[in-house]
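With one protein chain removed, the remaining protein chains of the complex are shown where they sit.
Chain IDs A and B follow the sequence of writing; residue 1 opens each chain.
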Amino acid sequence: MNSKVQNKIAIGVLYGIAGLVVLILLALVGYILVSGLPKVSWHFLTTPAKAFLKGGGIGIQLFNSFYLLILAMLISFPIALGAAIYLYEYAKDNWVTNLVRTAIEILSSLPSVVVGLFGFLFFVVKLRLGFSILSGAFALTFFNLPLLTRSIEDSLHTIDDKQREGGLALGLSRWETVTRVILPAAVPSILTGVILSAGRVFGEAAALIYTAGQSAPALNFMDWNPFNISSPLNPMRPAETLAVHIWKINSEGIMPDAKAISSGSSAVLVIAILLFNLAARYLGKRLYKRLTSA
Amino acid sequence: MFMSSDIATPGTTPERHIVQPGDAQHPIVLSTEDLHVFYGDKEALSEGDLKFARNQITALIGASGSGKSTFLRSLNRMNDRIATVKGRIMYRGVDINQPDIDVYEMRRRIGMVFQRPNPFAKSIYDNIAFALRLRGITAKNKLDEIVETSLRQAALWDQVKDELDKSALALSGGQAQRLCIARAIAVKPDVLLLDEPASALDPVSTSQLEDTLLKLKQHYTIIIVTHNMQQAARISEYTAFFNQGRVLEYDTTSQIFTNPQVQVTSDYVSGNFG
């Protein structure tokens, strides 16, 4: 067989593989949307779940998912930002820094179920926080920290060192230079990273089943005092999220329309992730444009 | 290899030739004493002691790797993180190379402009005003005034006065570099260090920049690194020639270019170098 024939066959095979992969991926997304979207309605998105009857919604789970996401982001962003600034702007290239980087890499490669179990052990049991929003938010923070730190560090890397020199030459300290010159310039790319990591956090379930819990007690959406037990803002209440809900009703769901609810929930989850992705791309580009033009 | 001093006989070229600059009207503002700069174990600058006279432009010339930029960046301790700088840097009678000197306060008096224009990702106005705000100048009219004078001194005011809110990243290379000069002089420094400020600019912008520098010298002491010998000849009073980490010749610019004393300087300025 001469090399030209071989070349043609090989490229043909590659076309086939790529086509098959596209087909699989499209079928995947297609299935989620086609089977799920018809179930999605305003009613579905806003009513509480029902345990034994059909016709339940995912209102509370959806709220829990967003509430947990926001709390986890509020806790993890400042920590990740600080760590990234130290690593990129201050840390010297020595064995200590290397060790710290290794630790962060280990954290990012830990299975999320292990992170969840640690959260269970430490927050739920040791600190007696119980199955609660707070326990869940801490577990999500641990899960989120390494990736967010890495992504902010990459964002700092995109800003030219000449900008740092410029700040220092004006008599600014390194800290002032980073906070006043580098961070504002890096906002578009930091924001993109934050939104993408938000997507990951939003869909996470394994870290939550033993921290935020698997139940969604009824909430009174008129009561916004975080100290009241039925207030949506109460951080000490157990909170099943949308992703956990999908797992839960498929493992032990007893409502008759479990499958339909799973389909609908999956579609909502995937669309939310899709929106996070699009928002990240769009906002990143737009902010960058605003920064560089008139 | 023979040292040039070994083969020099009286009357022929010396190995080094250093003059003392300055006079009553132009006293010495900045000088280095026994300055040595190391990158790791490697000595990048050994004999680099110079004095700089007030309100004059001093040019530092030499091939790349000759130590001229290293020298310049040591003067306001921009090299602190990457190099070891030994010796004294005397600024108006104070050794600023002591560990307990506050480098941030010092750099406000000894400012620096870099090779590539590096405007911040802010508006033109904020590029100049924000460092002032951090230092406690917050009154709007005061800021407006400083922004205007700085831009005027940098010969940029007329071009940008109507678009001060525009992003500085949209400026052309020459305008951006003049903005960087305006930014540097807005904090009212005493000495201005320029590291090949025109190397990224086209000929027209370069000549505008040179005009600006000539005007600026009535307010500031200027030290400029350049690889462009015509530029050194056009704007500076004094010129120092660096070679392999040493200053070989330091004299008035006209002497350096018309009657160099050291053979290597002569080769370099006449283009027979290398």
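Criterion: a residue touches a chain if its C-beta (ideal position, glycine included) is under 8 Å from a C-beta of that chain, and two chains touch if they have at least 3 such contacts.
Keep in mind that, in the parts below, contacts and distances are computed from a predicted model.
Per the UniProt record, the absent chain's protein name among "PaaI family thioesterase", "Formate hydrogenlyase", "Acetolactate synthase" or "Phosphate transport system permease protein" is "Phosphate transport system permease protein". Partners of the chain left out, restricted to shown chains and counted across the full complex, are A, B. The chain omitted from view is touched by exactly one of A:L129, A:A169 or A:L196, namely A:L196.
When the omitted chain is restored, the residue from A:V40, A:I60 or A:L81 that touches it is A:L81. Against the chain not displayed here, subunit B makes contact via residues 91-94, 96, 100-106, 134-136.
Mapped onto subunit A, contacts with the missing chain fall at residues 3-4, 6-7, 10-11, 13-15, 17-18, 20-22, 24-25, 28-29, 31-32, 35, 78-83, 85-87, 89-90, 100, 103-107, 109-115, 117-118, 120-122, 125, 142, 145-146, 149, 171-176, 178-179, 196, 199-200, 202-206, 209-210, 243-244, 246-247, 250-251, 259, 262-263, 266, 269-270, 273-274, 276-277.
The criterion applied here is as follows: only the chains that are shown with their structure count from here on.
Separating the CA-averaged centres of subunit A and subunit B is a span of 49 Å. Contact residues on subunit A toward subunit B in their complex (touch as defined above): 160, 162-163, 165-173, 176, 180-181, 184-185, 290-294.
By the touch criterion stated above, subunit B contacts subunit A in their complex at residues 76, 78, 104-108, 111-114, 116, 118-122, 130-131, 134-135, 163, 166-167, 169-170, 180, 183-184, 187.
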